[in-house]
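A single protein chain has been omitted; all remaining protein chains appear in their positions.
Entry: subunit A
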């Protein structure tokens, strides 16, 4: 794990390429199987790429090593992007991505714990990942293991009451090894979050829950890195990662319907063309 480093140009370019490769995977896999959530996978690509290819202390050869950092995808429907990140990071063969959501596959529609190396929590029913992460973080503290637990939440997911049970307790415990990250893409399945819950003042609420709140542009690696470097020791930290749902594909960005809509052939071609212009691996 790198602490306090500023990203150099090479690292930044490498991450950008990975993000693009993951986006291409998402587009290709969703097209092949005609199922899966594109919008919320694409918004979270940079955060997951940053964690898995830059920040986290992990080893694909020893996925369960004792002092590893742990990632929990609480917004389990973003498994499309998550599996791609894991595969590209070497936890299982990239080829296997094609089996996603298919019968007899290890890659379930929503993630299942230990189904493939690297997946550390079963999610899909929203609102549960933070509690699980809190249990992990508490357990690691008790065992004096010096690592971090990252939990990726959706902003729509924040409507679940269990999240606030967990936030309340973390406000009291102030575990600095637990880092919740909110993928704040401002859209949920039916509508814009704001239309569902009104102007709900996320930041103010989190501050009232005794969190050190850090806000970043979650589709910008430099800004993400700055945010992670601003985490305070001995404090309950939380990162609001402002993102664009459907990021990277112009006609999907900020569009409600691309939560889980399927692409026609023309849209597919266009999506890949757009990604061609953004770098990344192109081995079809």
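As a working rule, a contact is a pair of C-beta atoms (placed from the backbone, for glycine too) under 8 Å apart; a residue touches a chain by one contact, two chains touch by 3 or more; residues count from 1.
The rule is simple: contacts and distances are computed from a predicted model.
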For this session: Assuming one chain is omitted from the figure, identify its UniProt name from "KipI antagonist", "Transketolase, alpha-subunit", "Peptidoglycan deacetylase" or "GerAB/ArcD/ProY family transporter".
Result: "Transketolase, alpha-subunit"
Seminar exercise, completed: In the whole complex, of A:60, A:125, A:222 or A:250, the residue touching the missing chain would be A:125
Problem set entry | Contact with the hidden chain (one of A:109, A:133 or A:180) | A:133
For this session: Give the residue, chosen from A:17, A:165, A:217 or A:267, that touches the chain omitted from the document.
Result: A:165
For this session: May I ask you to list the residues on subunit A that touch the chain which is not drawn?
Result: 112-113, 120-125, 127-140, 142-143, 161-162, 165-166, 168-169
